[in-house]
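Shown here: the complex without one of its protein chains, the others still in place.
Coming up: subunit A.
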Amino acid sequence: MTAPGPESLGMQASAGDRATAGRRRSRAHRLAALVPRTEWAYRPRIAATAFIIVTQVFLYVLLWRALYGEGDDTVAGMDVTQAVTYSVLATLMGTGRVIMEGASQETAQSKIRDGSVVFWFTRPVSARRYCAWRGLGESLYATTWLLSGLAIGLATGLVAAPPSAAAASVATLSYALGQGVFYHLALLVDLTSFWTITSFGINRLAAFAQTLLSGALIPLWFFPSWFTAVSGHLPFSATVHVPVSLYTGRIAAADAWPQLLEQAVWCLLLAAVGRLVWRRAARRLLVLGG
């Protein structure tokens, strides 16, 4: 380590002049690589995730087959193949959501706790856009898990193919909308830390609500009808229950439009709330920590 003279650091400041600023074009979309890259840095965690999925799927298959018995009966409008397909897909959809699981250091909560959240507000990409690109990457990462699992499931015969091409397309559209709803839900929960600083309680509650009300744990069809009806109109069901029900044909493709519309409305509504909360959060920022 030598101490170089001033001539070795000819650092001329440059951003001041407009010409340079013009040459700079933000490539913020590359932030989408953040979550997959981080996950790749923790390869054992990927193995652990795969193990958990396999175990969970195995248990669901055993459980539904045992409960349905030998017959061809339908329960709550689903036969055993539909029930297994529902649960396998619901399990797969819940994985890879590292931000929601809090497995990442990249949450507002952990950034606020160590104070580094300030850097979300000192860069030319706003915190809202930063999180949105990162969220898109997370979603694509989760989708990779889903598609890989789906391919294996179809190959092994655990998962049934959708009943029609129409069902497949509306399920895909519904999944995309569901990802939007999921992102904004998780974001809103995370952003509460701007007010509460530690939002462990809120996080746990939200994670519980998400698991139960999205159908990720038990298909919503199996609950009492009033519960199914109520939860069907909450945003949580838009993330898993609706796309999976469309995929399995439990909701007919012909009846899909009201569902898709409701998902879209939730997506827009939550995005609007999210925008508002971001603005407030930015104002409320950084009273924390010296």
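Methods note: contacts are C-beta pairs under 8 Å (C-beta built on N, C-alpha and C of every residue); 3 or more make two chains touch, one makes a residue touch a chain; residues count from 1.
One rule holds in what follows: contacts and distances are computed from a predicted model.
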Name per UniProt, for the chain absent here [options: "ABC transporter ATP-binding protein", "NADH-quinone oxidoreductase subunit E", "Acyl-CoA/acyl-ACP dehydrogenase" or "Bifunctional protein PyrR"]: "ABC transporter ATP-binding protein"
Option from A:A76, A:V125 or A:L173 whose C-beta touches the chain left out: A:V125
Selected from A:T55, A:T74, A:Q105 or A:T144 as touching the chain missing from the view: A:Q105
Residue in contact with the excluded chain [from A:L31, A:A108 or A:I251]: A:L31
Interface with the undisplayed chain - residues on subunit A: 1, 3-4, 6, 8-16, 21, 23-28, 30-31, 34, 37-38, 41-42, 104-106, 114-116, 118-119, 121-126, 130, 283, 285-290
